[in-house]
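Left out: one protein chain. Kept in place: all the others.
The block that comes next holds chain A.
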Amino acid sequence: MEPSGLLPGISSGAMDRILPMHLLIQAGGRVLSVGPTLRKLVTPGMRHVADGFSNGRPGGNEDLVAVILGAASDGERLFLRMRQTPCLNLRGHAVPAGRDAVLVNLGFGIGLPDAVRAAGLTDRDFAPPELAMELLFMREAMGGVLGELSHFNSQLEVARDVAEAQAHTDPLTGLHNRRGLELALSEARTLTGLRAGDRDGFALAHLDLDHFKAVNDLLGHAEGDRVLCHVARVLGDVIRSDDTAARVGGDEFVLILRRFEDVAGLERLARRIIAGIESVLSDGADGCRVSASVGIVLSRNYRDQPLERMLLDADAALYRSKREGRGRVTILTAPLTGETQGL
């Protein structure tokens, strides 16, 4: 039996088997013995412990030998970072061995998978009482199960997102539907209500096609659908990215125009929309022409009033446009009162 030198009665072969991650050093730091698993990770023939390791605890004593001796005398945990593979910060403890030596036993901690990868470790490199294999098994098993679950979850999520987007979209035109409009309206209102400045106000425009019924009756529903899609394109072209355009009924549309309360500018915008819509059936050969009437209200006039009131007034403004001859724009600069409502 080959004696291990400093540990009487235990051969170095036995030391390697029972403690494959040990490090036996002299009090001066000279390396007497390195366990076989650890040997796979340090430079061969390492002479001094500081050649292979540094103190793994930040900002502590830089003198590694002093740190190890300290740990051997006070029984505290020891952290040794591998110079060759700095991502490995081994943890362990140390005990005095013989007169002039210290025996250190180390483990990989949570860095185990990195160590296995770095040194190509196998089952044989770990002592049977160690939980290394169990940890690796758990990691892989959990990874597999979690991976499956998260794959399944993301499929569900995509399906849910699609359903949600569809629930807020008008299938014919791709604009928002009434539900989408309600959402956008509450958000616009929330932001306006929370910040007092006029900057966050918005305009609500209600638009209804004129003479649309005639198109459906005389030219058929396919042509009617084409007109509706044309209107959607006209609206899409004039709104900005945080505005909202919705189709809320057969030939009724609503626009939310954020940070836009300039009456003259709104009037110009509405005329542009009407002109764009009128261009769809220019020939007029069948006696069909389409136009639109618009009613607009401004959020700054409805600060203390419910949203429904804003929608009702936009609707009333729209019907005022219709009554005054169609193809017109009405912008209300004050909420309608009981007397003015009927106008």
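Throughout what follows, a contact is a pair of C-beta atoms (placed from the backbone, for glycine too) under 8 Å apart; a residue touches a chain by one contact, two chains touch by 3 or more; residues count from 1.
Going forward, contacts and distances are computed from a predicted model.
A.B. asks: The chain that is not shown, which UniProt protein name from "Pyruvate dehydrogenase E1 component beta subunit", "Heme NO-binding domain-containing protein", "Nitrogen regulatory protein P-II" or "Sugar ABC transporter permease" does it carry?
C.D. replies: Of the names offered in "Pyruvate dehydrogenase E1 component beta subunit", "Heme NO-binding domain-containing protein", "Nitrogen regulatory protein P-II" or "Sugar ABC transporter permease", the absent chain's UniProt record gives "Heme NO-binding domain-containing protein".
A.B. asks: Specify the residue from the set A:D100, A:E148, A:E164 or A:E324 that touches the hidden chain.
C.D. replies: A:E164
A.B. asks: Just one of A:V116, A:L191 or A:L336 touches the chain that is missing; which is it?
C.D. replies: Checking the options A:V116, A:L191 or A:L336, the one contacting the hidden chain is A:L191.
A.B. asks: Using the document's definition of touch, tell me which of A:G9, A:P44, A:P58 or A:P129 contacts the absent chain.
C.D. replies: Per the contact definition at the top, the residue touching the missing chain is A:P58.
A.B. asks: Which of these, A:L146, A:L172, A:V263 or A:A334, touches the one chain of the complex that we don't see?
C.D. replies: Within the whole complex, the residue contacting the unshown chain is A:L146.
A.B. asks: For chain A, which positions touch the chain that isn't shown here?
C.D. replies: Against the left-out chain, chain A lists 57-60, 89, 109-111, 113, 139, 142-143, 146-147, 150, 153-154, 157-158, 161-162, 164-166, 168-169, 174, 176, 180, 183-184, 186-187, 190-191, 194, 241-242, 244.
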